[in-house]
Structure formats: C-alpha cells, structure tokens
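The complex appears here minus one protein chain, its other protein chains still in place.
Going by the order they are written in, the chains are A, B and C; count residues from 1 in each one.
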Amino acid sequence: MRIAMIGLGRMGANIARRLMLGKHEVIAFDRNEKAVTDLAGEGAIPAKSLEDIAGKFEGAPRIFWVMLPAGEPTESTIEAIIKLSSPGDIIIDGGNSFYKDDIRRAKLCSIQGLHYVDVGTSGGIWGLERGYCMMIGGEDETVKLLDPIFDTLAPGYGTIVRTEGRHSDDDRAERGYIHAGPAGAGHFVKMVHNGIEYGLMQAYAEGFDILKGKSSEKLPEDERFDINLAEVSEVWRRGSVISSWLLDLTAIGLAKDPELGHFTGKVADSGEGQWTIDAAMEEAVPVYVLSAALFARYRSRVDTTFGDKLLSAMRFGFGGHVEMPQ
Amino acid sequence: MRIAMIGLGRMGANIARRLMLGKHEVIAFDRNEKAVTDLAGEGAIPAKSLEDIAGKFEGAPRIFWVMLPAGEPTESTIEAIIKLSSPGDIIIDGGNSFYKDDIRRAKLCSIQGLHYVDVGTSGGIWGLERGYCMMIGGEDETVKLLDPIFDTLAPGYGTIVRTEGRHSDDDRAERGYIHAGPAGAGHFVKMVHNGIEYGLMQAYAEGFDILKGKSSEKLPEDERFDINLAEVSEVWRRGSVISSWLLDLTAIGLAKDPELGHFTGKVADSGEGQWTIDAAMEEAVPVYVLSAALFARYRSRVDTTFGDKLLSAMRFGFGGHVEMPQ
Amino acid sequence: MRIAMIGLGRMGANIARRLMLGKHEVIAFDRNEKAVTDLAGEGAIPAKSLEDIAGKFEGAPRIFWVMLPAGEPTESTIEAIIKLSSPGDIIIDGGNSFYKDDIRRAKLCSIQGLHYVDVGTSGGIWGLERGYCMMIGGEDETVKLLDPIFDTLAPGYGTIVRTEGRHSDDDRAERGYIHAGPAGAGHFVKMVHNGIEYGLMQAYAEGFDILKGKSSEKLPEDERFDINLAEVSEVWRRGSVISSWLLDLTAIGLAKDPELGHFTGKVADSGEGQWTIDAAMEEAVPVYVLSAALFARYRSRVDTTFGDKLLSAMRFGFGGHVEMPQ
Partner (left out) sequence: MRIAMIGLGRMGANIARRLMLGKHEVIAFDRNEKAVTDLAGEGAIPAKSLEDIAGKFEGAPRIFWVMLPAGEPTESTIEAIIKLSSPGDIIIDGGNSFYKDDIRRAKLCSIQGLHYVDVGTSGGIWGLERGYCMMIGGEDETVKLLDPIFDTLAPGYGTIVRTEGRHSDDDRAERGYIHAGPAGAGHFVKMVHNGIEYGLMQAYAEGFDILKGKSSEKLPEDERFDINLAEVSEVWRRGSVISSWLLDLTAIGLAKDPELGHFTGKVADSGEGQWTIDAAMEEAVPVYVLSAALFARYRSRVDTTFGDKLLSAMRFGFGGHVEMPQ
C-alpha cells in the first residue's frame, strides 16, 4: 500500500523502513529536510510539506501515519491534515497520545467523513528488526483495510511457543497486533502496557538493590555476600519464573558494566505512567505498585524533597533530634 | 518511692527530675560521672556503680529503672543487674527495646524470682514539662506496686476533653499510662505508636510537598499558587480535621523558617519503624502506609540508588533513552 | 452582613446558623422547601428561588454563598446566579469544588464584573460548635470585604497554645482562616488537607490493625497479646507524639464499641483524595502514602479484584499452586 509517514524520528524512520522492506510505498515527510532526503535515499518518496504529501497519493483513500511527540506537535499536525483531507481518507496516530485525545479527534474526523485510527506501538529501537507489537483502536472496516500495513510491521509468529489452550478465529494477536476497540482503545491498552512496564522495571530495580546492598558493612560480617549481579541476571534468564525481555536487557547492561557507572539514576517518565494512574483512579482500581514505580522516578530526579526536611523539622521538634551526618 | 535511674541521658535525666519533683527519691547512675554529679546537685542520691546502687536502697524490693539505648547497652546492663539482685527486686526497661527481648528477659528474671517491667514512653523532650505517655508491660501486681511512679511521670488529666462515651473503672489511661499486658506488651504498643508516627509524619510531609510544588514553573501559569506554608500549618491547627501535635510542631518549624533551610532532609529511623513492619508481616496485616513512610526515610539518606541506575540502563536498552539532564 | 445561603444540607444549614448567631442576616434557599421553612423558624429570611434571593438584598453587593455538592449541582447553580447578578456581586463557592473549576469560573465571573471566592472548609459536623477552619481563594479586596463573615464562622483564638516563634502581622490564621491566594487557592489547600487526612487516617488504621492482630492464634503463644484498643487510643491522647483530633475521634469510636461492629469497613472517598494525587503527579511529587491511603479505600469496597484472581492463575501456572482454603 501507499502510505505517508509524517515524522521521521527514530521511531518513524524505522517504521517507514520496515514498511518499505515489506514492499509498501512510503511518502516521507519531516520538518527536518535531511531526514527526508536520507529516507528518500533508501527508497521513500520525499515530500516537502503536508500539502505536498496529499498530491503524492494516486488514489483514495489517502493514508497519513503521524509519528510525532504526543501533545501539541501531534495535535497541530492532525488538525492540518484534517483540513487538506477528503472524505474517506485515513489518519493514523502512531505516537503516544493520550487516549481521550484520540476519542475527541476521532469524533472530529467522523464529522468530516474521515477515519481516525490510533496505534500504540511497543518495541522501541528493536522494532525495525524484531517487529512492532501494536495495539490498535478504530472502526472495524478501517482497521481491516489497513491490515497489510499492520501485518508487515508486526513481528509475525516467529519462534514464540503457541499459548496452550488458545482458540481464536483471529490470529492477529499471534502475529503481533490486535484491534483493541474503537478509537482510543489502542492507545489506552498501550498506556496500560507502559504502566505495567514501570512496575516490572521497579520490581527488578528493587531486587537488584537488595542484592547489591548485601555486601554492606552495616551487616554482620557472616551475613554479607558479595554477589555478582551480572551472573545473577544471566542465570535468571534461564528457566526461572522471572525471565523476561526486560531481564534480558538488564543482563546486557550489567554485562557491559556491572557498576552501571555511566548512569546517574535520574529517571524520566513519559506521560503514560501518570495517565495509567489517572485511569485507575477513575475506575477506583487500587494500583499500589504501578504508582510506587512512577513515584520512584519522580524521587530519583531530586536530591531531596521539602517533605524530607519537614520530617527532620518535626523530629527536631519532638525529640531534639539532629539530622544524620552527611 | 525510692528508685534507681540507670542512664542519665536526655530522657533518663528528665524522668529522674520529674520523679524528684513528685517527691520520689532517685538514686542516679551513669557511666558519665558528670551526669551523676549534676543530678546529685538537683537532689538525687549519687551512685558510683551498679553495685553501689544496690546498697543505697533501704528496704525491699529494690527498683531499677534502666534508661539506655536499646540493644547491647540495655542487654548487658540488665544482665549485670540480674546478677546483683535479690528475689523480689524489680527491673524496669524504660528504653526502646524490641518487645521480644522483653519477653525473653522477663522469663529469665522470673526464674531468678525477679520482676521485669517494660515501659514504652512517648513525649520526647517535652515530657519533663508535659508528662510522659506510658505503655507498660508486666505482671499485674508489680505494675500496681509501681503505680506511684507512673502516676507522677504521667501527664494527668490536664485540660484534655473527656472522651465521649467512655466508661471504664480504670482511669489510668486518662491520666496518661496503661498496663498494656504481660512483659513485652508495653514496648509492643510503643513500637506500633512509633510506626503510626512515621505514617502521620509522612502524610504531612507529602501534603506540604504538594503545596510547595504548586508554585513550580512547570505548571501552566494560571494554575500556579505561591502558598504561605506557615500560614497553612497555623490555620490547620484551628478546627480542622487534621489538627494534631505533630502539626503544632510543624507550625513551629515553619514559623521559624518557612524554607526549613537548616535541614538537609536526611532522615534517620530508629529500629521501631522496622519492627512494626516485621510485626505486621508476622500477622499478615497489610501496612502500605507505615512501610512507605519508613522507606521514604531510607531513600532520603542516599543520593541515588543502584536500582535507579538499573532503570536507566533498561530504558537505554529498549528505547535508547538517554537520562535526563541534571 | 446580609448573605444568601444556597443549599441547606447539614453543612449549609449549620454555617447559616453560626452566621445568625454572629448577628449576620441570612437569606436561606434550598430546593427542599422544608429546609427553608425550618431555618426561617430560626430567624433566616426565606427565599423561594434564586431569583427571589436576588430581590431580598437591600443594597450592593449581593453575596451568594453556594453550599452544594461539587460538580453539576454547584456548576449549574453558579451559572444561574451569574445570569441574575449585577456587577460587583460576590459568589462564594463554599463546597468541595475542584480548584481548576474555581479558576475557570472566576475568569467567567471576572468578565461579567462579578467577584468569585472559593472557601474550603474543614470541621465537619462539629463546625457549628467549634467553628470552621477556612481556606479562602479570591481577590484581596473581596476577601477583605467578607472578613466579618469569615471572622464569625472561624473558631477564633480559643484555648489553643500560640505557636512558638510565630510572628505575623496577619492574625487570621490564628483565628482560623487564611486567604490562601487567588481563586482556586482556597479549594486547592483544602484538597491537600483532605489528601493528608486520608494519609493520617490510614496510618492509624494500619497501626490499630497490628495491635488487633497481635492476639492471633497464628503467632507463637508467648508472643500473643490481647490489647485493649480503647485504652490504647485513650492513653495516646495524653502526651504522646501521635495525639490528634482524629485520634480523639478514634477513642470515641472505640469507647462506644471496641469491636466497631456497626461498621462494615467499606470506605467511601470524596473526589479530593484523587485530585490530590493528580496534583502531585502534575508537580512530579512522590506521594506514596497519600496514594496508598486512597487505594486502601478502593480496595475496601470490593470483595476481590480481577488482579487477585490473575495472581492465582499465574501461581497455578508456574507452580500448580491451588488457592488457599477459604
């Protein structure tokens, strides 16, 4: 199929490449002209503007895949695309948008006779090679029409063992993508995916912290162990209950440098962790672990908090306690 | 009554003083001779050693109040007292011992015909003036015998409003002390008190953190407030649902310096917070808040954790993410 | 001053009463006619509709105090008042509105030449007697103009000890109310107050759970205590570090029934706990305790969660574990 890729950052460019490998024709656009030229060198059809893209389709419907940062960049680009689209055209938001924005934009598109599809993708920088895991929201018919695109981008069956007891007429999940529901459902499922991701990561982080701390001189001498964390991460990949892809990455990180000396430990969060907690609160679902994982990232980014000082002030108040030596 | 006070640190000396104000006779001992001399100057009977104390009682039973740091200092001192005691003598551990140590020591004392009493005290440096809130473990008869001591140390009725609906033949709680149960029960109740204390403190700390952060430039301009924290802490003392003594102390701290600039925010914890979590786990009681309050203190004392670095390593692994600028 | 009270539920009626006790004139309105008649019997000026209220003021500005549930009831009522107001009139939202709604409504009022004030009140059903702790948002001049109202409603100095080290030209906080900032700031501070309240309550709840569980037969026999919770709550009111008004209420509850047998333990939350977490996330403030306290309420209201079943399914999957007997 012919499809326009708008936004040629790391994710957008790789998605375009995987599409071209799958014999799709990609119209490439980015505000950064070099990104366009580079991809044109690999076979893409270069475009100079959103308007220019519109003219490079040969028939209807035109398919616009927007791959930009969530928020203003995506919002304003989609607004512009809506203006230059014709009824029947399809707009795909493949970024990390907030699912309520999808719901709103899908309504707007619907009024204009356009079709809106949201695609949450997981797989990061490995997707070009491994394929992208995709969670898709939109109308049945539109999602079906785009099937060749998703089929190309997804990992496919690969060597992953089939799930025992599984029986479904729809094998898309096994090939690496699902139609999760109407507009917004794709990004909603992806959002929860990221919330879980934070929780998983923090569980490993805390566990390795305990292993690391076991050599501490604060402990009785005969209860100290000097544990080789790289070896532990490696062995846990092999037949243990906690083997996972995140553990594979942990093993890679620790193999390169068991002290992780290149990292400062100031950990960013994208909006999705926060949105996941919001969604949980709207449903009154207790999410102790997912929230704690998010908060650990907040805490990692500051040296101290005002709250910590307040604790010290109270302790001084009732006990005359002076703070710990630094 | 005549009673020996062993350990004349801030707490021990003040307890001795309040006892003397209540017309009790205090035999004072500390390894620091100056502490003994000072208290003798205020009317105490000085003692040069544990053995010396034993000879300064005029009749039986002799009453030893041990007011030393929990762990080895308390343990070895009580062992020494046991050796020089006679059947019927009473040993009081007024420190912050682990309640299982009390249970063990009480058994040991019982075999020797001695009586063991554990007293958890709350009130900190304010106790001399306000009186000490005491939670007591031990045999009925022994605790009754010591009643004049506890009555003197406790705050008494004071001006605190009587609890509506209360009906009890025993007014000790209203005067500020309870006989919580057999040996260990006093320190157990005090331990839980401290666990709760951590939770309360952290709740205030987090709340004030949110108020403080509301002036952040990261927020939309019309959603920023520059809130006077000292005024907030003051007004909450007046008719609000969250008024408390810890809030009173917060107000004092913020009145002196709204920025709490003298504090680094590295917050110590005594063993009792940890023991409270242990007790909860033994009973399979979920203690999300009490544990989180303890962990916040751990976190306050380090600049970063290995776990945080591991998060960064994983994020680099799957997304090529580089850490936040510092 | 003459002021209209719109909404005569438990809170609104009592605020009206306290105002009348303070010699203010209250125009009373509620959709429930009986509530109006009742309050008229106590001296209020009855009104039959919002329009009717407008005519019962003798001069300008008219002052409308809206005391209705947050959300639609407050929103639609304020919209209606805006329509029948004249420039200079003052609209007070005394309910539990979301502070961003205040910011929005204040802008709307400003365009019409009206003044919007938000008042967060704490004190619950005790306010009539104890006075209301108030956190106020709005323009300086308007808040000043309303001072006689706030002065009457607030607790006043009372017998509360003055905060050591306090020096402020403004004694309003000491009388029980503060001008926290522009519109929205009042409800924002009140919102955080409620967030803290949840945290404090959960800290006590967990602590008493541990005390209660200490009699469990799962524990070794010599480590079990049968602790009198009513006595513990009473003694902690007396000189302990964790004395508070919430503890006073706990003592009342336990004095009436140490088993709390009238309660099922299904605990509601108003929106404010959730909004507090939202605010914290917007500021990237870690709020482990405040969030855990909210989640404990969510969890209290369901018998089981799908997540719990999923844990069991996983355990069955890797270990063949069958669930615990019920």
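Heads up, the rule we're going with is that contacts are C-beta pairs under 8 Å (C-beta built on N, C-alpha and C of every residue); 3 or more make two chains touch, one makes a residue touch a chain.
Note that the coordinates shown come from a computational prediction; the quantities given were computed from them, not determined experimentally.
Student: For the chain left out of this view, which of A:Leu50, A:Leu108 or A:Ile227 touches it?
Tutor: Looking across A:Leu50, A:Leu108 or A:Ile227, the contact with the absent chain belongs to A:Ile227.
Student: Quick one: say which of A:Leu200, A:Val267 or A:Leu310 touches the chain that got left out.
Tutor: A:Leu200
Student: Based on the whole complex, identify which of A:Val26, A:Ile82, A:Ala296 or A:Leu310 touches the chain you can't see.
Tutor: The missing chain is touched by A:Ala296.
Student: Name every residue on chain C in touch with the hidden partner chain.
Tutor: The list for chain C reads 10, 124-126, 201-202, 204-206, 208-209, 212-213, 245-246, 249-250, 252-254, 260, 263-268, 288, 292, 296-297, 299-301, 303-321, 323-324, 326.
Student: To test your reading of the contact rule: which positions on chain A touch the chain that is missing from view?
Tutor: 100, 103, 122-124, 126-127, 130-135, 154-155, 158-161, 163-168, 170, 172-178, 180-182, 184-185, 188-189, 192-193, 195-200, 202-204, 206-207, 209-211, 213-214, 216, 218-219, 222-223, 225-228, 230-232, 234-248, 251-252, 255-256, 276, 279-280, 282-290, 292-293, 295-296
Student: Can you name the residues of chain B that touch the chain not displayed here?
Tutor: Spelled out for chain B, the touching residues are 241, 274, 277-278, 281, 284-288, 291-292, 294-296, 298-299, 301, 305, 307, 318.
Following the convention adopted for this analysis, only the chains that are shown with their structure count from here on.
Student: Looking at where chain A touches chain B, is over half of the residue numbers used by both copies, so same, or under half, so different?
Tutor: On the two sides of the chain B and chain A interface, the residue numbers are mostly the same, over half being shared.
Student: Which chain has its C-alpha centre closest to the mean of all protein C-alpha atoms shown?
Tutor: C
Student: Using C-alpha centroids, which chain lies at the maximum separation from chain B?
Tutor: The chain farthest from chain B, judged by C-alpha centres, is A.
Student: Quick one: chain B and chain C, Cα centre-to-centre, how many Å?
Tutor: Here the centre of chain C sits 31 Å away from the centre of chain B.
Student: Between chain A and chain C, what distance separates the C-alpha centroids? Give it in angstrom.
Tutor: 39
Student: Quick check: how many Å separate the C-alpha centres of chain A and chain B?
Tutor: 47
Student: Hey, what residues on chain A touch two or more of the other chains?
Tutor: Only 288, 292, 296, 299, 301, 305, 307, 318 qualify.
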